[in-house]
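One protein chain omitted, others in place.
Chain naming follows the written order as A, B, C, D and E, and within any one chain the residues start at number 1.
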Amino acid sequence: MSGKSYNVPPSAEFVARVSGIATMAKLPFQETAEGLDAAFIGVPIDTGTSNRPGARFGPRQIRAESAMLRPYNGGTRAAPYESLMVADIGDVNVNLYDLKDTCKRIREAYRKILKTGCIPLTMGGDHTIAYPILQAVAERHGPVGLVHVDAHSDTGDVILGEKIGHGTPFRRCVEEGLLDCSRVVQIGLRGSSYSPDAYAWSRAQGFRVVQADECWHKSLVPLMAEVREQLGAGPVYLSFDIDALDPAFAPGTGTPEIAGLTTIQGVEIIRGCRGLNIVGCDLVEVSPPYDATGNTALLAANLLFEMLCVLPKIKYYN
Amino acid sequence: MSGKSYNVPPSAEFVARVSGIATMAKLPFQETAEGLDAAFIGVPIDTGTSNRPGARFGPRQIRAESAMLRPYNGGTRAAPYESLMVADIGDVNVNLYDLKDTCKRIREAYRKILKTGCIPLTMGGDHTIAYPILQAVAERHGPVGLVHVDAHSDTGDVILGEKIGHGTPFRRCVEEGLLDCSRVVQIGLRGSSYSPDAYAWSRAQGFRVVQADECWHKSLVPLMAEVREQLGAGPVYLSFDIDALDPAFAPGTGTPEIAGLTTIQGVEIIRGCRGLNIVGCDLVEVSPPYDATGNTALLAANLLFEMLCVLPKIKYYN
Amino acid sequence: MSGKSYNVPPSAEFVARVSGIATMAKLPFQETAEGLDAAFIGVPIDTGTSNRPGARFGPRQIRAESAMLRPYNGGTRAAPYESLMVADIGDVNVNLYDLKDTCKRIREAYRKILKTGCIPLTMGGDHTIAYPILQAVAERHGPVGLVHVDAHSDTGDVILGEKIGHGTPFRRCVEEGLLDCSRVVQIGLRGSSYSPDAYAWSRAQGFRVVQADECWHKSLVPLMAEVREQLGAGPVYLSFDIDALDPAFAPGTGTPEIAGLTTIQGVEIIRGCRGLNIVGCDLVEVSPPYDATGNTALLAANLLFEMLCVLPKIKYYN
Amino acid sequence: MSGKSYNVPPSAEFVARVSGIATMAKLPFQETAEGLDAAFIGVPIDTGTSNRPGARFGPRQIRAESAMLRPYNGGTRAAPYESLMVADIGDVNVNLYDLKDTCKRIREAYRKILKTGCIPLTMGGDHTIAYPILQAVAERHGPVGLVHVDAHSDTGDVILGEKIGHGTPFRRCVEEGLLDCSRVVQIGLRGSSYSPDAYAWSRAQGFRVVQADECWHKSLVPLMAEVREQLGAGPVYLSFDIDALDPAFAPGTGTPEIAGLTTIQGVEIIRGCRGLNIVGCDLVEVSPPYDATGNTALLAANLLFEMLCVLPKIKYYN
Amino acid sequence: MSGKSYNVPPSAEFVARVSGIATMAKLPFQETAEGLDAAFIGVPIDTGTSNRPGARFGPRQIRAESAMLRPYNGGTRAAPYESLMVADIGDVNVNLYDLKDTCKRIREAYRKILKTGCIPLTMGGDHTIAYPILQAVAERHGPVGLVHVDAHSDTGDVILGEKIGHGTPFRRCVEEGLLDCSRVVQIGLRGSSYSPDAYAWSRAQGFRVVQADECWHKSLVPLMAEVREQLGAGPVYLSFDIDALDPAFAPGTGTPEIAGLTTIQGVEIIRGCRGLNIVGCDLVEVSPPYDATGNTALLAANLLFEMLCVLPKIKYYN
Partner (left out) sequence: MSGKSYNVPPSAEFVARVSGIATMAKLPFQETAEGLDAAFIGVPIDTGTSNRPGARFGPRQIRAESAMLRPYNGGTRAAPYESLMVADIGDVNVNLYDLKDTCKRIREAYRKILKTGCIPLTMGGDHTIAYPILQAVAERHGPVGLVHVDAHSDTGDVILGEKIGHGTPFRRCVEEGLLDCSRVVQIGLRGSSYSPDAYAWSRAQGFRVVQADECWHKSLVPLMAEVREQLGAGPVYLSFDIDALDPAFAPGTGTPEIAGLTTIQGVEIIRGCRGLNIVGCDLVEVSPPYDATGNTALLAANLLFEMLCVLPKIKYYN
């Protein structure tokens, strides 16, 4: 390390894990993104969910369980805190009573963050939030590529008469030109569906769709090589719905679907994003009331740490 | 029983409790209120809640636990199913993504129910729903008296910039002239507050406010005699937020406050309403994700049964 | 203490609470009642239950939580282990697939225990077990008095076409002349009922019925003076269904009823039995799957210890 | 769709998932099987279980969680509601206090259902129920082939002195000639055993036994090709014990065994039954008290939907 | 309010409850007690517990649930944030592997806090922590009076061969002269005991002992008048073990005892301390793993807020 000094979370070797205010990864809290290369930020809503709520407590619970995180990635030897200035910048102040207004608030908040050049790593919250985040992202970076890991395509048009909800964000994004549709991949899709050809719309936009059953019984390392090829050098947003993983691995979520990805595959996907020009990430749909052990939140904390470890300019020891 | 034949739930003496589709009290399900004297109906939302969600599953869980209910009231000897035609008429089809639209849907649904002369016994859902229900009730009956049992006054003006939410319904009702303010009593209020004189607004409207600490260590039978006096012969709506009760008795709720009423006091309040001209009732804010045993839902099912047992024209064996 | 040496559980002052095979109160385990003045014994069934099962694990969970018990009664200064030879004699080997056969097995087991002169303190199991236990008890002692603490009278005749189940034991006992009906009291009865006069049958037998609402808001010490008067010097059996207590105090049970007794009242009832000629006790209907914290089992362990402390010949330090 | 109009559950696009009486897959409820091609039916018992009870609540919880199901199979493109008339016909009224009588009641109920030509899809309940169901099935169809997916062979002779329980149904079926033994396959068997050669009896009857360890680390698609070969064109019954799956995937069950099948393998088995002449199916042993999140019930709902999607005459869009 | 500006937590009227880093009562976090009149501080240990652990997560969970707190006391009209400068100063960095060293670290930390004149309001952690805290308190204030609310006297001498643990802190305090023994009251003591006269040692020191059974069925307002008389004008420390309350009210704790105080009585005790010269408070033994709903932590947060509201110099609106 040269002269620049980065934030480094206190090690559990010296400060007891249970001790201290719960911030993400025990990083310092600061009010704005000013001066940061990357920031963890929460968007605590679940008012866009169609079944079980609870994701509003996602950021709080992920922070609590993140006390288990240590500073290096033992698997990839990434050293994020020797590479980037990172902090926890708290939560967007959402409007729990009006989802459309919440979307405005989120977009505004992300505009400010992105203006500083900081890369946001978002702790959801339900998947509705990807829409206003991508509005802000595309405003800065132009239409972006997308790695969308999920059980559901989230490309519905209208639900219960509404355009905004956790089943529609990527339809809205396409309509507003926020995505570079040839640079979009959706991985893990599955479950019962509203029409026999559930992913026709996605494919019609030019998305690559990788259904969960194409992933069964195998490593996703080869898939990710293809994905990197597809997405190339342009800006990429990574949106990871925890329900992409099988409910065995991620029980604490609102709309679980059986026969999903394993955690190992989830990690392979994120690690496979190394080299992409990632401009933002989210991990959404952790619902603590359905996560009695806290293990789904702990999983989310680890996946967010893996995301941090594949951001551009991260140093690796190997 | 004369010639008229009423719905009677199958007795657990002959049909196993665990057997059968879960309707409220194992009553028959019918689509509309047509032909009914009283109807159980669910309003499954929690999008008006300020803290823990989950009340959207209240109706489903109350129905499930209501399998314990038997046809007579062992305490008061009321025989509701020898007096009234009662059924479960399902749930209002709410819009989970727009709380204001949900309120419209509720108002419409209750207009139709009330037009038939049926008395609705509502399973919430968060307390927001009392506002559109009372719109429909007042439309039919004129401004009504109110027995409001709750930890919170729910008379906030604006919250997070919004007029509609579970902390504001009774302010809205007053503004729209839905309540006969001299015939309103609020029982069980307590907790930390946004101003030092938390119930000033309620008192200024002419409400009787009975704080929880006025109820500590004693029977509420005398209070209810006064309440009956205050409310007289006009139409009365009974709105019971399960958080009126101490969290020891009702753990499964979204905004619990300590040092509340006992279940016994809750029962005394409802039984004390016998003789009032009740035109509608609700039991709100049961949040199943926080009710691991189902006991809060079971409590709610019993309180709703107690409400049924004090409706006008109920036969008593004594 | 003379020369006789009694079993004394290892104190948590010297042996860690968490250490050791889980027996009731950490007492020694022995295979039979031989040589004992009193014995804890489990009857692990729930196949007589009408709603939620789980009571089959009652004995196991009560034993686990009983590690909190210390040797003296801090409230009454009873010293049971300076007075009686007590042990845990394990469980009756029940037939989970045939409730009638289970009843035979229980009766046989208790015959053997009672033959030794040992007083059984039973950990249920559902309330069905009181019937075969009382068969054995009456065989030895003749018709006995009964202190029956419960939310339900358990005096049903037939349920789902069956004579044997947890809603009928005391009807069977009366039919077989096992009870001295003028020396029976039922305390805590409440809830919705199959007929408007729910306790008519009990009263017709000469039982004293004390409904829960007669107990609200007051100490039961005066009631127990009357009960001791009523029951006199003859042999008495104490049967305590944990659902006598309000679900706030005893959530982990199968057929909870709201507005019940407090734990304090439960303790007052048991302590009020001091001086009676108790020949057997049970504590039934703890259902561990509905007792996530173990606190209902811990409550049961304490109530069983209170029962031990009122057996004849117990020494008191005051 | 031609002129015939089928039952179609309300889509969550138009009716909120949380709204409405909980029937299986939100299908209409009707009292009998009259007019149906297939029917979901519950058998709510657990009185045949040897360890943890709770399966009596299986049907209720499966119905509750089935609100997540949509009308098409996104994986196979099956369109069951364009092919068959399906409804939920409620539960068998079981006798919780006498397992043998319950078996009689089940047999009677299924006789009536099968007489109408309707295919029953059963929600258990413990596995005991397969015996009386198969009595009725064989009465109509003659000895049937069996795809039995389970951790246990359930071929015990006597347990605790009894012939009837959840460990013995298939022994009873063989004794009564209900199975075409050369057309039986048992998949997923494992666990500690009462004898060193645990599956000798099954093999001696001519069953194909596929132990779980033969399934480890691989797809079961090839196995199912062999199974279809083995079972041929005759009538087949599919009995799926949720404990066939590893407890990671199906924690909410009564006698879990480690190192089991994955959900993916479970789906492969069911989808691999496409083309067989299935005359009945069951999904048993979901125990809600051990399923805090509801995810095991949700899994069961999905597996039952997959079963519906492989019934004869189902239309596929591909 | 004059010129001085105090910390005021963001109101849930303007900032969503779920939003933001979890500090106690949403107060600002600062590293030291400098400039504060009162400070919330956590001591996250459970290595002094004799039965169930988990209290190490007490501070984290209390902070999370404290998001429900509003700035005024609706019951007493106290306005703490118009009176005192308050903040959350994080946790003592405990040594989880050596309880004696942890005690040293606590004592050091509190010395520093007390040196600033700040009053510490401690979130435990197990009750061991009262010993080193009182060492620091007595060092500054001399021997102090004590209001000790607890199910247990915590005056053991040696346990498992050790002097330091959660059953011994007040014995150690007396031995070291930290308490003014004539100004000590212990309220709520109960449970089985290691000797027939469980509280003899306390009484021998001159403590007033109020056993739980002296509190049954009544208000503690009269008792507290006597306590204020007894304690007079000298410095007082308030130590509140959540297990003083009945497990119905506070299930999430490590060594629950039945038949305890109600929450109402707990509040009466704290409010009854108004007027005393309180120099420090603690709320200990909340064990989140046994508090699935978070309601015990929420109760603790409220009790800590009530403590804040009775500190010297607090302004009351009445």
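By our rule, a residue touches a chain if its C-beta (ideal position, glycine included) is under 8 Å from a C-beta of that chain, and two chains touch if they have at least 3 such contacts.
Computed from a predicted structure; not experimentally measured.
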Visible chains that the absent chain touches, using the contact criterion stated earlier: A, C, D, E
Sole contact to the chain not displayed, among A:Arg77, A:Lys100, A:Arg203 or A:Lys313: A:Arg77
Interface with the unshown chain - residue positions in chain E: 46-50, 52-54, 56-57, 95-101, 159-162, 164-165, 289-290
Sites on chain A contacted by the missing partner chain, in the whole complex: 11-14, 16-18, 67-75, 77-79, 218-219, 246, 248-249, 263-264, 266-267, 292-295, 298-299, 302-303, 305, 317
Contact footprint on chain C, counting only the chain that is left out: 14-16, 18-23, 29, 42, 44, 56-57, 59-60, 63-64, 88, 90-96, 292
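Going forward, only the chains that are shown with their structure count from here on.
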Touching both chain B and chain C (chains): D, E
Comparison of C-D and B-E by number of C-beta pairs in contact, larger one: B-E
Distance between chain centroids, defined by C-alpha means - chain B, chain E (Å): 37
Chain A-chain B separation of Cα centroids, rounded to whole Å: 40
Contacts with two or more other chains, residues of chain B listed in rising order: 14, 16, 18, 50, 56-57, 95-96, 159-160, 246, 248, 290, 292
Chain contact graph, described as a line, ring, star, complete graph or other shape: other
All chain pairs that touch each other: A-B, A-D, A-E, B-C, B-D, B-E, C-D, C-E
